[in-house]
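Dumping the structure here so I can ask a few things about it.
The complex appears here without one of its protein chains, the remainder shown in place.
Moving on to chain A:
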């Protein structure tokens, strides 16, 4: 399982087609992956398990999300005013 993820990450080129977001509007794609990464981090850290599987979500949101949005959300998380549920 871990090897599969490692291979996927090693061969990563860019965010692949996601059938959940097949159309023009990719806003939700960016938002979902950002949330999924931080939820994954939080969940695996609480369990004390290696958080490497979460890196997939990180690569995808880094590819898709504008840097200014990521910056804004990171700042909001630091201040405790992030609107999403992590």
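Just so we're on the same page, a residue touches a chain if its C-beta (ideal position, glycine included) is under 8 Å from a C-beta of that chain, and two chains touch if they have at least 3 such contacts; residues count from 1.
Here, contacts and distances are computed from a predicted model.
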- From the list "Cytochrome c oxidase subunit 2", "Beta-hexosaminidase", "Aspartoacylase isoform X2" or "Neuronal-specific septin-3", give the UniProt name belonging to the chain omitted from this structure. "Cytochrome c oxidase subunit 2"
- Query: In the full complex, which residues of chain A touch the absent chain?
  - Reply: 12-17, 22-27, 29-30, 59, 62-68
